[in-house]
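Only a single protein chain was left out; the remaining protein chains are all shown in position.
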Amino acid sequence: MASHSAEDPNRRDFIVILAQAFAGVGAAVALWPFIHQMNPDASTQALASIEVDLSPVKEGQAITVSWRGKPVFIRNRTAEEVKTAKAVKLTELKDPIARNEALPDRSPATDQNRTKKDKENWLVLVGICTHLGCIPKGQSMGDAKGDYGGWFCPCHGSHYDTAGRIRLGPAPQNLLVPPYEFVSNTMIKIG
Amino acid sequence: MTTPNRAKIGAASLLLASALAAGSAAWAAGGEPVHIDRQKWSFSGYLGKFDEAQLQRGFKVYVETCARCHGLKRIAFRNLVQPGGPSFPEAAVKSLAGTYKVDAEPNDQGKILKRPAILVDYLPSPYKNEQEARAALNGALPPDLSLIAKARGIESHAPFYLVPKNMLVDIATGYQEGGPDYIYAYLTGFKEPPAGTKVPDGMNYNRAFASPHMTAMPNPFAGGDGFVKYDDATPATVDNYARDVTAFLAWTADPRLEERKRLGLLVTIYLLITAVLLYLAKRRIWAKAH
Partner (left out) sequence: MASHESTYRPTSNISKWLDARLPVQRMMHGQFVDFPTPRNINYLWTTGGLLTFFLAVQIVTGIVLAMHYMPSAADAFNSVEHIRRNVNYGWLIRNIHAVGASFFFLAVYIHIARGLYYGSYKAPREVLWILGVVIFLLMMATAFMGYSLPWGQMSFWAVTVITNLFSSIDSIIPGLGTRIVQWLWGGYAVSGTTLNRFYALHYLLPFVIVGVVGLHIWALHVVGQNNPTGLDIKSPSDTVPMAPYAVMKDVFALSVFVLLFAWFVFYLPDYLGHPDNYIEANPLSTPPHIVPEWYFLPYYAILRAIPDKLMGVIAMFSSILLLIFVPWLDTSRVRSTKYRPVYKWFFWLFVFTVVALGYLGSKPAEGVYVQWARVFTAYYFIHLLVVLPIVGVMETAKPLPRSIAESVLGSPAAAPKHR
């Protein structure tokens, strides 16, 4: 037995290396459950979409709902606010991209691209400042709405306009438009 | 030469002994022995899988009989859709959920109104709390059924010298269905009491229930064959009601069973191959030393 293995070193090395490789690969694969357990769990994923009734939100009012643990701003804009938002030229914008998850990546940040067709009074945004994650002010009547009448982030002074686009301050991007759709005239489904 | 063998026997007997002690501990209980038959379940053994159609029927039986008194609070409507369970179509569960009313968030006046349930909601329990249940049911408390199939077992009454053999068989076959076996026996155990047995008011005779075989729960299937309508061709018999609802409860107690057994098979095969390879490698290396 001993002499046989000595004469055939390739086979000897092969079986040892194969065994080690097998054990090693298994040990590496076994790490996956320990990594994956930190990903969002089934109960969290199940909360990934919510339905919101818009009927109580009167013109000029706004509500905040929680979606995936994040605030979502829903504003029923006045005709005045829509007009102001539409009048803005793309060249005036700090971030000319729509940031709408329903649209292709490079879509321009027109007011039309930030809302749904025929429902342009409704503006739905993830209410998290694109600078460092604070929640901008502007949802309540008494809040400071910033220089452009939309939202104002008090942490580092970012001003958003009535289409939620960044106009002034350190934030690099427009407020994100989450994926949503109208399931009825007064009901939207976010996510 | 004999001594290493003895050492091996020693190790083996220790292993056996600890397994033995464990198994007998698991099912020990006081009272007269009640013999409970083991049943055939689609989800037993190392290739076991739930039977979707059976779970769907079982859910129907639960809703139409058990749910009047028993909650299922750890099951959300979304669970009824997920793979490895009854896997109802999502649309059907959504409209089913809509028929249940759950507490809404407080409204602008601070009132908590009811709203239709959605997929992420958990199945509402029939009673708000223990006190309400006891008040409504003559002092009895119907347990929540989410985990009942894990929280029950069957006792082994084998004499001690048969215990090691029984344990090895159970270990080799992966027997874990003591809970379902008991629940099935209980659900079908409502019989006429033996002559001379007095059944007190509000109690019912059940031969599977621990001595003295009196349980506060009435026979859930007193309506007899056919009182729950099945949507498929399965005969609507009391025996099938018991079997199907038990399978459904086995799933509510262990919704990851299929994933577990599937991964278990892969892991076992992998470890078998690895162990053989490591043995060959070990022999190769030690060949130089002997």
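Every chain is named by a letter (A and B) in the order it is written, and numbering of its residues begins at 1.
The working rule: a residue touches a chain if its C-beta (ideal position, glycine included) is under 8 Å from a C-beta of that chain, and two chains touch if they have at least 3 such contacts.
Predicted model, so just to flag it, every value in this text is computed and none were measured.
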Which displayed chains the unshown chain touches: A, B
Chain not shown: contacting residue from B:Leu96, B:Leu147, B:Leu168 or B:Met214: B:Leu147
Residue touching the undisplayed chain, where the options are B:Ser42, B:Asn166 or B:Thr274: B:Thr274
Positions on subunit A contacted by the hidden chain, ascending: 2, 6, 16, 23, 32-34, 36-39, 41-44
Absent chain, residues of subunit B that touch it: 3-4, 6-8, 10-11, 13-15, 17-18, 20-26, 28-31, 46, 74, 79, 143, 146-147, 150-153, 160, 163, 170-171, 174-176, 178-179, 210, 253, 255-256, 259-261, 263-265, 267-268, 271-272, 274-275, 278-279, 281-282, 285-286, 288-290
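Just so we're on the same page, only the chains that are shown with their structure count from here on.
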Whole-Å gap separating subunit A and subunit B, where each centre is the average of the chain's CA atoms: 41
Complex contact set, residues of subunit A against subunit B: 1-2, 5-6, 12, 15-16, 18-20, 22-23, 26, 42-43, 46-47, 51
Residue numbers on subunit B that touch subunit A, as the complex places them: 76, 78, 82, 118-120, 270-271, 273-274, 277-278, 280-281, 284-285, 287-288, 290
